[in-house]
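The complex appears here minus one protein chain, its other protein chains still in place.
What follows is subunit A.
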Amino acid sequence: MTTHTVNRRDFIRVTAAAGGGLVLGFNWLSACSPSSRQAKAAVHDLNAFVKIDTDGLVTIMAPNPEIGQGVKTALPMIVAEELDVDWKKISIVQAGLDTGKYSRQVAGGSGAVRSSWAPFREAGATGRQMLVNAAAAEWQVDPAACSTEAGKVWHKESGKSTGYGDLVEKAAALPVPKNVALKDPSAFRIIGKRMPNYDNKAIVTGSIKYGIDTRRKGMLYAAIIHPPAFGQKLQHFDDSEAKKQPGVQQVVSFDNNIAVLARSTWEAMQGAKAIKADWSDDSKLESTGDYADNFRKILDRPSQEKPRRKDGNIRQAFAGAARVIEAEYAAPFLPHNTMEPMNFFADVREDGVELYGPVQTPEKAQSDVSKLLGIPKEKIKVGMPRTGGGFGRRLKSDFVTEAAMISKLAKAPVNLIWRREDDMGGGDYRPMGLYRYRAALDQEGRLIAWHHHSVGVTGNPSRQDSFPAGAVPHLQVDALEYKSPVTTGPWRAPNHNFIAFSEESFLDDIAHQVKKDPVTFRLELLEQAKQHPVGKVDYDPDRYAGVIRKVTEMAGWGQPRPGVYQGFAAHFSFSTHVAEIVELIRAGDKLKISKVYCAVDCGTVVNLSGAETEVEGGIIDGIGHALYGELTLTRGRPDQTNYDHYRLIRMREAPEVEVQFIRNNEKPTGLGEPGLPPAGAALANAIFAATGKRLRSQPFIKSGFFG
């Protein structure tokens, strides 16, 4: 029922949207679109993002994986704005991986809106201009005398108007305009408004399909057994009992893994429980207690300096300091705990491979499977459903290659579903680490030198350019790596998620010790960075100070209320400035977080509703993990494997949050992550205000201050 003529010129790459190459192919929408169910109207691709059918239905493609960050709604809003269509009448379709049509089909680094802002606007505006040109040609008027509104082209002088649907076929035949004009922000009708998540109705009725819901003819469900401890190897296994379990069809093994395939998920999981496996000796494997000791030994070795940033000369500055303040901060491992556990559908056939499922990096998944199976990328199709959370875990594609390998060995389409225990024990954690800080102060209590010396499990655990870098004449950041079989990786706001806590707690500590208001202390440093910048300065001191002033107004900072304790923190990440104030009250003999205030400068806000919920959620996520998050290991084996022993923040602990955005017309900056990092620090600083005690290791629940 669908004839899909692919004309290689029928798209524009997002990176070269204005550059043209935009020629229209006569395509029919694929079977999943509402219009093709009516199967009457011809659909034309105006470009890679815009399809309009002859009935006027506008479809906007969403090329990035939607993991809850709201891009499936926000990115089409950008296109729709410039195209000038009625938001209520468009439909949005998730695109699969298509490296020819799209670039950066990634969910990560808070980068989708940042990188798509200009090209998506151009894509919308180019499409709009083509429709205008088609109308102008028909009416024999100057295109410049035409305007557009809500899916129609108007010619005010003659009072003529035509809908996009009637123009699209003609527009297709016209040359692609270059350097089209973009709207002035004052004319925005969609950008900056509150638009509900496009998939809401499907989510609240249960009709939306996640990867875990994939069902195909002949598909088997697969459960997997990984080594129980990091560093363990599979020696031998016995699957005779597993194969007797009802519903179990096959057992396959590869690398150090065993997979059980069955006709249902639970039967596969039961089959996996019935496998008897022998693993290599674990007596030499490390426990988290050993890591803490080893970290300290590494940091104590004087020869272990490895500067990531060096401004001035800290050695001299510390030698001549009037006062030196030191502190040490400890970060635990954190699993990502996406609510939808890792899963993937794979169908490896002779003629090609179909991959479908939740992944933040579909292109990497494609190339990893290509390498693993020796099948060219062109033969590997990757589709992306709506995804039940990412938080960085799905930047890796280990679960995709597993699914592909299982499908290949079993010669069947499979849906691999990790049990929660596999997921929590599945590694790629936020690295455990130890962060040491030293600050040198002069006679007047000014910060003259800063030394950050840290070690973390695998990879650089620090961020060398974050504040107060740029504001301190002598600064050095040494970040060391500790190799371990425990796999680590990005976790929402990588490194920032802990660095913001350690830096902003330490700054608060210094301010109190030199008897300065912590906010004033930071504002003075920012003024220093503005007047006398040292080395590279990533942040904008004025915008940084802007969010700080805003949040202090919101929270009434400096106007004490009895029984209310406030803590302040600010952090710059993913090009966004954020300041937060956490408010604590006493509840019996415990503390309770009563409110969090937050000011954000992320440039232009695309979807106000989506932006607000991202920041609110990020703050509660940051507080939840600072309070409760910790994964420990005993001889390489995770001690927490499910939510009975691993505590995540719940409704009753979630504080009230108030978020305000600085209004400006700057380019949009990152938003999925920046709300999270300051939250833990603002909380720790509030705890200090309430108790006089500095908490320097997470999770804070161990302090006994919270219930």
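Please note the rule applied: a residue touches a chain if its C-beta (ideal position, glycine included) is under 8 Å from a C-beta of that chain, and two chains touch if they have at least 3 such contacts; residues count from 1.
Just so it is clear, contacts and distances are computed from a predicted model.
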Among "Phosphoribosylformylglycinamidine synthase subunit PurQ", "Aspartyl/glutamyl-tRNA(Asn/Gln) amidotransferase subunit C", "Helicase Helix-turn-helix domain-containing protein" or "(2Fe-2S)-binding protein", UniProt-listed name of the chain not shown: "(2Fe-2S)-binding protein"
Option touching the unshown chain, where A:57, A:146, A:649 or A:684 are the choices: A:649
Which residue of A:179, A:207 or A:316 touches the chain not shown here: A:207
Selected residue (touches chain absent from view) among A:91, A:161, A:609 or A:664: A:609
Identified contact with the non-displayed chain, of A:231, A:389 or A:535: A:389
For subunit A, residues in touch with the removed chain: 67-70, 194, 196-197, 199-201, 203-210, 212-213, 215, 221, 245-247, 263-267, 269-270, 273, 337-341, 386-391, 417, 419-420, 590, 609-610, 613-614, 616-621, 624, 642-645, 648-652, 654, 656-657, 701-702, 704, 707
